[in-house]
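Every protein chain except one is present and positioned as in the full complex.
As written, the chains take the letters A, B and C, and residue 1 is the first residue of each chain.
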Amino acid sequence: MPRKPAKPVADVQGQRDHRHIAIDKVGVKDILYPITVLDREARHQHTVARVSMTVNLPQRFKGTHMSRFVELLNEHCRDMSTSAIPSILRAMRARLKAETAHLEARFPYFLLKRAPVSGAAGLMSYECVVQGEGTARGVRLAAEVRVPITALCPCSKAISERGAHNQRGLVTVRFGFARFVWPEEIIHMVESSASCEIYSVLKREDEKWVTERAYDRPMFVEDVARTVARKLRRHGGLSWFSVEVENHESIHAHSAYARIDSGPDPELAAPPPAARRRGKVG
Amino acid sequence: MPRKPAKPVADVQGQRDHRHIAIDKVGVKDILYPITVLDREARHQHTVARVSMTVNLPQRFKGTHMSRFVELLNEHCRDMSTSAIPSILRAMRARLKAETAHLEARFPYFLLKRAPVSGAAGLMSYECVVQGEGTARGVRLAAEVRVPITALCPCSKAISERGAHNQRGLVTVRFGFARFVWPEEIIHMVESSASCEIYSVLKREDEKWVTERAYDRPMFVEDVARTVARKLRRHGGLSWFSVEVENHESIHAHSAYARIDSGPDPELAAPPPAARRRGKVG
Amino acid sequence: MPRKPAKPVADVQGQRDHRHIAIDKVGVKDILYPITVLDREARHQHTVARVSMTVNLPQRFKGTHMSRFVELLNEHCRDMSTSAIPSILRAMRARLKAETAHLEARFPYFLLKRAPVSGAAGLMSYECVVQGEGTARGVRLAAEVRVPITALCPCSKAISERGAHNQRGLVTVRFGFARFVWPEEIIHMVESSASCEIYSVLKREDEKWVTERAYDRPMFVEDVARTVARKLRRHGGLSWFSVEVENHESIHAHSAYARIDSGPDPELAAPPPAARRRGKVG
Partner (left out) sequence: MPRKPAKPVADVQGQRDHRHIAIDKVGVKDILYPITVLDREARHQHTVARVSMTVNLPQRFKGTHMSRFVELLNEHCRDMSTSAIPSILRAMRARLKAETAHLEARFPYFLLKRAPVSGAAGLMSYECVVQGEGTARGVRLAAEVRVPITALCPCSKAISERGAHNQRGLVTVRFGFARFVWPEEIIHMVESSASCEIYSVLKREDEKWVTERAYDRPMFVEDVARTVARKLRRHGGLSWFSVEVENHESIHAHSAYARIDSGPDPELAAPPPAARRRGKVG
């Protein structure tokens, strides 16, 4: 049984703060939440996201109202398609009386994929992040897509009498939206840039095919990064990008790593997100 | 400035408990701690462990004294060699007035390893766990050693015109001590049971060698598990064992997995550790 | 373009093995997969699981057919309710010609929960695992449910003039099914055994209520473990159980920990699962 409050329930968060330090981001982090996102076949798919929501806090306010973030999540966020994010950000700015709102959702995204010879179908999962920043000037969107690949070492192939070491690699592409971009577009660009793509189900005839294909397309971690970067550069829908490739070497216990950045504005997608309005603290 | 206590500082933990339920294990978990362990060249090596320490609690006592675990850790546990563990367990049983004491330390263990052709030397790290259980009847020791390997798929080699998919695998061996066993003994058994072992530094001539060796020794996840199990069975110093092999397939986003158990007493090493005195609660 | 196989595509896995070592478990591990599970309101909820599937492999066979696991997953496993698991296990045993089949799925399970005073509704997530073992003698089911709680320290309250340290704790219950058990039953038992339960949304009046309730119900990690164990013992639907409580102490960087086991058969749920048929290797 709830007890009757004897004290008045004070609004501590609404009090004035006198330290003259604005807060870039304040809010809730790591809420696990079932969401739907749009997939290219024009349907929604069900998945589970790890969600963070923040707003800025001007220097005169002591605190934000944390429960409002979760209320907003419950009201608006079952649909986390990038097309739904602008209205969520608008609601956050209004309800929390903030100039800036940020939202981030990290979730596995599933695609049905057919084996290359047998056509056997299986679900592949790709880790995705969508991020939105809403201000009075509008909304900026960014995303991250992680694509597993096969990488076969050109040096190992060139120097060996037989065989070549190969391994699973993970390609992480981060980018800003100049226009709407499907995760499928990024996934396809990456998968076509590797020694071979990765599948969920492979029958014997498929395994022969992927083995030989990887052997015929040897690639260093640098090659994969460059091939993906060239495609991202030509895409037309991205305001900036970065590509990271990490090969879980089958002959070492560490990874081989390469990274290429396009230039402006990587921060929007960088986890944890970095400052945008400079100099305000000092 | 510490304040003067106005209330007497009561021993709440020492009070009687009336629920008639004994507690199998109570204590502290996940303390990060710098330790030394013995390595085979008869010297101590420095590493960092994640330590858990527990005792049993008879049904009549309300609680244990948590600070005593950390005090004991500070007094005794800089050296966590398996030879030092019996005295730590004895001290735990005495200080906490317990019948049973458990200790677990998880740490990377480093070995210098030479590349197969060039002889170039580099440090390899192997994740190890040591576990001890102390009772009035004595001490039982168990351990876990994780060894990364290269695994090359026999099916892929057999059906393909050229190449064969291969990947990093991870072999986890858990075992009870019938006599003292060096981690090096287990590591060597596992490394000699794979398509090829893994190295820290490989020059070009070494890379040729490991590539061809793996191609010449194709092994399924089942083959590695069986080969390791056969060696563990013949070892003579183990009271029980289990071996798990997990290959991070280069053609899939999931792992291939195999496990073989020897039989009695796997619980001592199972994380989280399972019950030993049966039926006492029901 | 797939190439024409010049070699015949051999069945390497079907070959005989001569090492006379049976394999307890072989299969696929860590497949991320969108599933539905039953929730108590008689509807299915959508979530995402990490799935592992294994079978035993008699000593005469060289290898299992890994692709069949993923095919079975695609055919049968969209519904991973415990009521659907027996038929999946039957299909695994048939398709892989095995005596024993194991399935494990780990997923977040979501429940709508109302704040104690305001009634504000929000989704809570609880990590669950379901495990099934199918043999010729039938199916055994086990599960694991993780419930976050608030724990307030009785010692801190007793000795201090004001306040008491409290923290988030995590209670992990593992159990075997004597009859069908809802996750909601376990969750309710745990939440009613803590200093206070945890909520997704709390308005100001709720925050007052949970603060005072936790202060009025101080509990050691031992108390929570015992209270939960007593309820599990009386439940009637469990063939065995274990309860672990881990408090992420607000005054330390490590956890306080307690564990109580009921007795028989903890292995079914222990991750990684331990041996069941003893002595067969040695």
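A few points about this structure:
We take it that contacts are C-beta pairs under 8 Å (C-beta built on N, C-alpha and C of every residue); 3 or more make two chains touch, one makes a residue touch a chain.
Being a predicted model, the structure only gives us computed values, none of them experimental.
Only one of B:G63, B:P116 or B:G132 touches the absent chain when the whole complex is considered: B:P116. Although one chain is not drawn, its touching partners on chain A can still be listed: residues 3, 5-7, 9-10, 12-13, 17, 19, 21-32, 52, 54, 57, 62-64, 66, 70, 154-155, 158-161, 220-223, 225-227, 229-230, 233, 242, 244, 246, 253-264, 266-267, 270, 272-275, 278-282.
Within chain C, the residues in touch with the undisplayed chain are 124-125, 148, 150-153, 155-156, 159-168, 196, 198-200, 202, 204, 207-208, 210-212, 214-216, 248-254. Although one chain is not shown, part of chain B still touches it, namely residues 2-3, 5, 9, 11, 31-34, 45-48, 67, 70-71, 74, 108, 110, 116-117, 120-123, 125, 200-205, 208-209, 212.
The definition used in the following text is that only the chains that are shown with their structure count from here on.
Applying the stated touch criterion, the connected components after chain A is left out amount to one piece.
Here the chain at the heart of the structure, going by C-alpha means, is C. Interface residue usage between chain B and chain C, two copies of one sequence, is largely shared: over half of the residue numbers at the contact are used by both copies. Work out the mean CA point of chain A and of chain C, and you get 28 Å between them. Distance between chain centres (mean CA atoms), chain A to chain B: 34 Å. One simple way to say how far apart two chains are is to compare their mean CA positions; for chain B and chain C this gives 23 Å. Residue positions of chain B touching 2 or more other chains: 155, 159-161, 253-254.
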